[in-house]
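Below are the structure tokens for one structure; questions will follow.
Heads up, one of the protein chains got dropped from this complex, but the rest are sitting where they should.
And now, chain A:
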């Protein structure tokens, strides 16, 4: 019996260690994968109606394991590129309590627009906010919360925070 007791203790200790390691691994390596593609029509409102800008925007969001990439591609109505913002960073976690995917953007690349004035207003806005956060805090944190999710029809209405932006997206994965 003594050996059985020792074996039982060994198995309990090993079992607890295995559970602990498994949970730690799950916590450190988020298993949720997110791939979204969002298309938007952009309107730059100005006093002079003729000078108002019209663009469209494609946002690709990819989060897998601990990597995250968010690309904003801006286009003129004729299909020519109006600018690109590429963000890369960490996929921190899937917050199950609030149903949020949390990201921390660490690097950003901007291309395509010759100057800030030539950018679509939305791009100017996003460029300013992300640069402000990256310059001041070294990171641009954001979260995506699905408000309405229909995997059968491959779409999700999501809420971006802290910008408080609602957006309908196609679920790629």
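Methods note: a contact is a pair of C-beta atoms (placed from the backbone, for glycine too) under 8 Å apart; a residue touches a chain by one contact, two chains touch by 3 or more; residues count from 1.
We take it that contacts and distances are computed from a predicted model.
Missing chain, UniProt name from the options "Assimilatory nitrate reductase catalytic subunit", "Hydantoinase B/oxoprolinase domain-containing protein", "Cobalt transporter" or "Helix-turn-helix domain-containing protein": "Helix-turn-helix domain-containing protein". The residue touching the chain not shown here, chosen from A:64, A:86 or A:121, is A:121. Of the candidate positions A:63, A:85 or A:167, contact with the hidden chain is made by A:167.
Considering the complete assembly, chain A touches the hidden chain via residues 1-6, 9, 12-13, 16-17, 19-20, 23-24, 26-27, 38-47, 49, 57, 96-99, 120-122, 124-125, 145, 147-148, 150, 153, 155, 157, 159, 161-170.
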